[in-house]
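A single protein chain has been omitted from the complex, and every remaining protein chain is retained in its original position.
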Amino acid sequence: MTGVLLLPQPLANGADSSPWHFWGYFQDHRHEDLHWLWEHTYLSLLPVAIGLAISLPLGWLARRYRWVYPPMISITGLLYTIPSIALFIIVPPLFGLKSLDPLQVPIALTVYSVALLVRVVADGLASVPDDVLQAATAMGYGSFRRLVNVELPIAVPVIAAGLRVATVSNVSLVAVAGTIGMDNLGRLFDQGIQLSTPTAYYPPIVLGIVLCVLLATVFDVTIVLLNRAATPWRRAVAAR
Amino acid sequence: MIRFESVTKRYPDGTVAVDSLSLVADSGEITVFVGPSGCGKTTSLRMINRMIEPTSGSIFIDDQDVTKVSRTELRRGIGYVIQHAGLFPHRTVVDNVATVPLLLGHDKKKARTRALELLELVGLPASMAKRYPAQLSGGQQQRVGVARALAANPPVMLMDEPFSAVDPVVRAQLQQEFLRLQQELHKTIVFVTHDIDEAIKLGDRVAVLQVGGHLAQLATPAELLAHPADAFVAGFVGRDRGYRALGFADAGQMPLLAEPTAQLGWDLAKARDVAVDGWVLVTDAEQMPLGWLRLEGLSDSALSGQVTEASLNLGGTLAVQGGTLRALLDAALSSPSGRGVVVDDDGHFLGTVTASEVLERIQQRTPVARGDAG
Partner (left out) sequence: MISQVFTWLNDPAHWRDSPVFTGIPTQLLNHLRYSLVAMAIAVAIALPLGLVIGHTGRGTWAVAGINAVRAIPGVGLLVLLAVVISPHFHGRTDLGYLLPTEIVLVVIAIPPVLANTYAGVQNVDPEVRDAASGMGMTGAQVLRRVELPCSLPLIFSGIRSATLQVIATATIASYLPLLGGLGRFIYDGFHQQDYPQMISGGVLVALLAVIVDLLLAGVQRYAVSPGISGRYSRRTFRSTGPATAAVVQAEVSPA
C-alpha cells in the first residue's frame, strides 16, 4: 500500500492504518490534536457553566411563581427537541452572525444547556421537603439566604445529575460541530474519513472516539466527586 | 378453618421470624395476630397465601395443605387487604374491584355489576365507581381495598394492618363498618395489627406473638385482659385492664331512675321546677337526649328566658340498655350531673343511673362472671 494521496497532512511513518495505531497518530499530530482537545473541552464546559448561571434564577422563578412552570417547560422542551446540528445552523441567521461562525457552537450549546437545566433546577428545588422550607422561614431566614443556604444545597444531587447529562452529551454535540468545519475533536473523524480512500484508515477515528470517551468520563467522574463533596450529610446517612 | 402446624420461617442470615407456630383460626371468626415489631405476625399471615414460603411446618386451609395447590390458584380464593390498599392506579375504582372475578374468567358485565354492589356494601357512593384511586382519600381507598378483596366471595380473608394508615376518626369508622360487614358475611379472617386495642376491639380471638415468632397466648379478648399468660402479654396488653375488661361484661338489665326531662323552648322557670339537684336533661320531641341544663344558682332574673340549645352542656356519653358495664360506667362518670343517661336501641331516653349503682353491679358479679368467661 503506497497510498500517498492528496492528503491534508503527510503520513509520518509509512501507512500504519490499523486501529491500534491511534497513539502513534496522536504523537505525530500532537500539536493539532491537543489544540482540538482543548477547544473541545472548552466548548463542552463553557456552555454548561453559562447555562447553569442562567438556569438558576430561571428555575427559581419557575418554583416561586407556579404559573411560570408550564410555559417554561413547554418552551425549553421545544428547544431541547431540536437536533443540535439544526440548532447550530439556525443560530447564525438569528443572531446576525455569518453562516459558519464558530461562535454558533457555544451559543447553541448554551441554549441547549439552559433548556435542559432550567427544568432540572426547578425540579431540584421542588425536591426540598416542604417542612424544611417552613422550618427555615420560621427560624428567620430571608428568602435569598434560604435559597442559598438551605434549598440549593439540598437540590444539589438533582442538579448534579442534570449537569452530568449536560456535559457528557455536550461532548458528543461538539463533535458533531466538527462535521461542519468547527475546530474540535470532531475534525479527527473528518480526517479519518478523508484518509480512508481507498482502504480504511483507522487511527484518527479511533483516537477521536477514545479522546471523546475519556473527556466525557473525566467530566462525569468530576461532577460525581463534586456532588459527593457538596453533600456530606448523604454520606453520613449511607454509612449508618 | 386455618391451621398452623409447627410453622417455622428462618432466613439465610439466621434470623428466625416465626418459631414453630401452631394455632387454629376458626371458620367464620376474626383471629387477630398482634405483637410488637419483629414478632412475625405479618410473616405468618403471608405464609398463609404463600407470599412467603415456610422453612418447615405446614399450613392447612380447611384441611388442605396450601402447598398442594398452585400459588395463583390459592390466592384467587383468598381475599388480601394490605395497609395502603395497593389499588391499581391505572384502573378505575370499579375495575379495581372487579379484578379477581375477571382473573377467574367471570363474565365482564357480571363482574362489574357485582363490583358496584360491593362498593355499596362498603359504604361508598356509586359516583365513586368511575374515579381513579388518586382521586380518593385514604379511608375511601381502604374501603375499595376491602371491596376488592370480597369481590370473588372468598371464604378466607387476610388483612395486614388495613386500618393503620388512616387517622383515628376514620379508623374508628372503618372498624365499626368492618364489624358490621363480618356480621353479615361470616368470613374466616386473619387480621394483623400492632395495636392491642384494635385487636381487642375486632378479634373474636387474639394471638399475641412475641419477638422471634413465638406464640405467647391465644385467647378471647376478655380472657386476655383477665388472665394474661405471662409478663410479656400482661405488659403488651397494657394498663387499665380491669377497666377495659368491663367492655366485655354484659350489664344485663339495669334498674334505672326515672328522670323528668325538659324540652327546647320551655320556659326556664318551668324547667327549674322539674330539675333534680340543679340539673335537668333536655330532650327533643321524640325523647332523644340533647344535653344537660344547669339551673342551680341562677338568679330569678336570669330565669326569664327559655331553654335554648346554646345553653346546653353536651358532656356525658350515652349508654344503651343491655350494653356493657363499661359503657354504663362511662356514661355515669362523664355526665355533668352525675347521672348517666341510658337509652334504648333506637336512642330514646329510658332513664338514668348513678356511678355507685353501676359499681355495685360490677362488684356483685361472681368470680365466674368477672374473669373466667371463655
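Just so it is clear, A and B label the chains in written order, and each chain counts residues from 1 on its own.
Definition applied: a contact is a pair of C-beta atoms (placed from the backbone, for glycine too) under 8 Å apart; a residue touches a chain by one contact, two chains touch by 3 or more.
Please read all numbers here as calculations on a predicted model, not as lab measurements.
Participant: Can you tell me which of A:A135, A:V148, A:V213 or A:L226 touches the chain that was removed from the display?
Facilitator: Answer from the full complex: A:V213 touches the omitted chain.
Participant: In the full complex, which of A:I85, A:L133 or A:A230 touches the chain missing from this view?
Facilitator: Residue touching the absent chain, from the options given: A:I85.
Participant: Tell me which of B:R131, B:H194, B:H214 or B:R294 is the one touching the absent chain.
Facilitator: That would be B:R131, which touches the missing chain.
Participant: Determine which one of A:I54, A:L133, A:V176 or A:A230 touches the chain that has been left out.
Facilitator: Only one of A:I54, A:L133, A:V176 or A:A230 touches the chain omitted from view, namely A:V176.
Participant: Per the definition of touch given earlier, which of A:L46, A:L61 or A:A161 contacts the omitted chain?
Facilitator: Of all options in A:L46, A:L61 or A:A161, contact with the hidden chain holds for A:A161.
Participant: Tell me which stretches of chain B touch the chain missing from the display.
Facilitator: 49, 51, 71-78, 80, 82-92, 99-100, 103, 131-135, 145, 148, 158
Participant: Give me the chain A residues in contact with the hidden chain, please.
Facilitator: Per the touch rule, chain A residues meeting the hidden chain are 63, 66, 69, 78, 80-90, 92-94, 99-100, 112, 116, 119-120, 122-124, 126-128, 157-158, 161-162, 164-166, 168-173, 175-176, 178-181, 185-186, 188-189, 192-193, 196, 198-202, 205-206, 208-209, 212-213, 216-217, 220.
We adopt the following convention: only the chains that are shown with their structure count from here on.
Participant: Measuring centre to centre with CA averages, how many angstrom lie between chain A and chain B?
Facilitator: So the centre of chain A lies 61 Å away from the centre of chain B.
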